[in-house]
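Every protein chain but one is kept in place in this view of the complex.
Up next is subunit A:
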């Protein structure tokens, strides 16, 4: 077993994404002197994922979480391109695909999420792809640069970021969304409407209530996405490239095979513990308690992964519990820097501050003055003030909040 001073033993991490990489770094930072082994399916060392969708046409794709030499310097054994295929909980070992078995004192599962695939005819055509990994982004960048037009299937954050990047490149883009508005599951109706208009004004065709039926091709190459619209009519969206961004599913197969409790992800507590005291789980693969939300949910976000990495370090080293954070997210679309805090569920009222038409605004969502979420664009002060109000949980007067003559500082007592 491990203890805080003179820690020993081996910690095995499965998954070398933002969660796994951060956990390994923080464990070393906290003075852990045992062995840390990190397995990653991919050949690339841990990297920042946001540039893959936000700036895959304009900036460098490879933005490493830490310099590649960092891991060896810290004494972390990074085993890239080596998939873990089995956990033996009784023996406290994992087995990798090359048949080698590793014992562990603590095992941290950080296997992430996989893009949901669209199982329709023609999805295997050349030109249809998804965007999850650095390898996907490299392929997509080359495809989009050569494309005459691009269809994005799914109007979620990733899809909208991709569409914005494509338009920024001057290439025609169409976003195809099954629901009656973009961002239907994750944003308020107000934000959906503002962003739909923002994208349309910049030349993106935004189709809602549109279900993809198939991909049509010629000689194995994608030519069009075939959708049925709200009127039931079939429509062809011509394109050379289609990016499927219809959500993600937790990669919890390894955990399920080991009979860890899973329910839309590996079930963990606020110390990143699973139901096996030696096994922890962090990041997109987990179904976790979330501040301000009843029950558990899956969060696909970097702040959540980092928070859980800190929880896991505290659990492994027996340190003090980590204070739960209000969840938050960010997205960049065109010149909009969106920042969102809190989780929207149930009914709420909305106060708008700023000017949505000018691309600088904040939507404060509240229940009887108690903030439940804040959605902001190019309004970092409003975002930070909102996050503060969410953390405090203290009600504000919605009338005062709506009065733009009253400054944020007068609403948030610092």
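Everything below uses one rule, namely that contacts are C-beta pairs under 8 Å (C-beta built on N, C-alpha and C of every residue); 3 or more make two chains touch, one makes a residue touch a chain; residues count from 1.
We adopt the following convention: contacts and distances are computed from a predicted model.
Participant: Under which of the names "Cell envelope biogenesis protein OmpA", "Iron chelate uptake ABC transporter family permease subunit", "Aspartyl/glutamyl-tRNA(Asn/Gln) amidotransferase subunit B" or "2Fe-2S ferredoxin" is the non-displayed chain listed in UniProt?
Facilitator: Answer from the record: the omitted chain is "2Fe-2S ferredoxin".
Participant: Considering the complete complex, identify which of A:106, A:251 or A:339 is in touch with the unshown chain.
Facilitator: Of the candidates A:106, A:251 or A:339, A:339 is in touch with the missing chain.
Participant: Pick from A:10, A:66, A:178 or A:291: which residue touches the chain that isn't shown?
Facilitator: With A:10, A:66, A:178 or A:291 as choices, the missing chain is touched by A:66.
Participant: Pick from A:9, A:34, A:50 or A:217: which residue touches the chain that isn't shown?
Facilitator: Reading the full complex, the residue touching the unseen chain is A:50.
Participant: Even though one chain is hidden, which residues of subunit A still touch it in the full complex?
Facilitator: These residues touch the chain not displayed: 25, 28-30, 48, 50, 63, 65-67, 70, 74, 302-303, 306, 310, 323, 330, 337, 339, 379-381, 383-385, 387-388, 408-409, 412, 414.
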